[in-house]
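One chain of protein is taken out of this complex; the other chains stay put.
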Amino acid sequence: MNVTITVNGEVRSASVPPETTLLVLLREHFLLTGAKTGCDVGDCGACTVIVDGKAVNACLMLAGQADGRTVTTIEGLATREGLHPLQKVFEETGALQCGFCGPGVIMSSKALLDEIPNPTTAEIRNALAGNLCRCTGYQKMIEGVHEAAEMLQSTTTPATLATKTPATPALAALPQR
Amino acid sequence: MKRRGRGIASMWYPVGFTVAANPSGAVVKVNEDGTAVVLTGTVETGQGALGVLSQIAAEALGIAPNDIHIVSGDTDTCPMDTGAIASRTTYITGNAIAAAAAEARDTLFEVASQMLGVKTSQLEAKDHKIQVKGFPARSAPIADVALRAHLVNGTPPIGSASWNPPTVPLDPETGQGKPFGTYVYATQIAEIDVDDETGEVEVLRVTASHDCGTAINPMLVEGQIEGGVFMGLGFALQEEILFDKQGRQLNPNLTNYIMPTTLDMPVVESDIVDSYDETGPFGAKAVGEPSLVPTAAAITNAIYDAVGVRITALPATAERVLAAIKAKRAMEQKQIPA
Partner (left out) sequence: MADDVMERDVSVLEKERVAPVETLRRSDEALRLPAVAPPTALPLEPPLVPQVGEQTRAVGLRAQRPDSRNHGLGLTRYIDDIALPGMLFAKIKRAGVASARIVRIDTSKAEAMPGVKAVLVGSEIPVNSFGPSLQDQPLLAAPIVRHAGDGVAAVAAVTEQIAEAAIDAIEVEYEPLPGVYDAIEALKPDSHKVHGGDTNVYASKIIKRGDVEKGFAQAYRIYEGRYYTPGIEHAPMEPFTSIADWDANGRLTVYASIGRITLARCDMSRTLGIPISRIRVIGTVVGGNFGGKNEIRHEPVLALLAKKAGRPVKGRFTRVEEFVASTIRHAFTMDYKTGVTKDGRLIARQVRMVLDGGAYCSFSETTLGKACILSTGPYEIPNSLAEGYVVYTNKTTAGSMRGFGAPQVCFAYESQMDEIARDLGIDPIEIRVRNMFREGSISSTGQVLHSVKVKESLENAVKKFGWEARS
């Protein structure tokens, strides 16, 4: 079957077998490998992408179901002007470790911030409950979403964010040898 | 009703393999402009090892971590490394890289000693310069020294080294010996609520204080601690592979094998103990594995504190905690005289 979707602002088509999932369409046909295959049955959230504004597990949606819709993947978040605040905060604070869950976590967070610009901690926890991470304990992610929300509200363009000076690095006191 | 409890647990944990040799090799090459490339056979498995190792190399060369590029994870190009196991990367691979960087730095010192007219023993590498100790104004930019080493002296600054922690084999009958180079220590305290009608345990916060020697990168240490508490919480309350009577797993999927989500995780308050181990690179030891070790006991001790039941078999699921609470009540009722 033929599938045509708008991915990251670009109209793309492919001819795929009907059982093809959106995840396989993205990864294998469009070579957008940001969304990951963690469990392939909707448990882990590593394949999260945004379809018509909603975060979905791409492994649970058939390519055919996405036909005619608008899909945003992790690759569609940054622009040449700069990173999305979520990406920026996550990289500065080490919110991702192995990073495999990262694209999914960031897309779930993005969908949340698009809907609720200033979420509470409970709302963030709820929004990320479907994204499993085995490395981080989620703490820096949750803090990062708060921080990104603030950045999105206080500034308008990512370009201005890029020049914001990070906090003074803390130096660990070293005993003299 | 919900009952609050607190529990504490301490631990010790060794760095590296038990007696068995577990060496790391490293090569450090200083480029013509004073930046450097490090070759290591370890692999980044998510801890941020390559960041930590670049900070170690940078410290040894007096340049910034950003000036270091690490080549890793390729048996054709990288020297032997025992790998990302046993919390050994910072301590052992780090020591190898620090030693290799020092060797490369010695070449820079030889070149700089001619440029600055002092003995090599009077030099130090700092702030992108090779400078005279105590007289930082008398210096040469590391880029100039490196270029001179490559193109004038014909001695490209390349260092290679390997390191293996010194151990003494264990006596087979008594187990006495020195199995590890060093150990790290930690204490965690958990605060929890137990619902005494359902047995459900909610972990509210975990304070985790860890000794890792010098924290090469405190942000990454915190990341390891937070992730360790997460894994410890799963071990304490949720995770268990179930087998049927024929030895087949009953829950081999993430639907039925339950691990903590954002909804289960408490606030983790991490603390890094002021510490310096003279056997580690710039005083560093380890933090990877140890961060999960004391969590389960801290939580089950808090369960006892809250509802007076001792969980001796993990995980402390709501069913198990409730069964223990019921058994305790039954026992108490029996003891009341008729």
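Each chain gets a letter, A and B, in the order it is written, and its residues are counted from 1.
Simple rule for what comes next: contacts are C-beta pairs under 8 Å (C-beta built on N, C-alpha and C of every residue); 3 or more make two chains touch, one makes a residue touch a chain.
Because the structure is a prediction, the values reported are computed rather than measured.
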item	value
Which displayed chains the hidden chain touches across the whole complex	A, B
Residue in contact with the excluded chain [from B:Leu292, B:Ala306 or B:Ile325]	B:Leu292
Per the touch definition above, residue among B:Ala64, B:Ala102 or B:Val118 touching the missing chain	B:Ala64
Of A:Leu22, A:Ile50, A:Ala66 or A:Leu96, the one touching the omitted chain in the full complex	A:Leu96
Candidates B:Leu108, B:Ala186 or B:Val203 - the one touching the absent chain	B:Ala186
For chain A, residues in touch with the removed chain	2, 12-15, 27, 29-41, 43-44, 46, 73-75, 77-78, 80, 83, 86-88, 90-92, 94, 96, 98-103, 106, 132-135, 162-163, 165-166, 169-174
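The definition used in the following text is that only the chains that are shown with their structure count from here on.
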item	value
Inter-centroid spacing, chain B versus chain A (mean Cα positions, whole Å)	27
Complex contacts: residues of chain B adjacent to chain A	45-48, 214-215, 218-220, 222-223, 226-231, 253-255, 259-263, 265, 267-268, 272, 274, 276, 278, 282-283
Parts of chain A lying in touch with chain B, wherever the complex brings them together	39, 41, 43-44, 93-94, 97-100, 124-126, 128-132, 134-142, 170, 172-175, 177
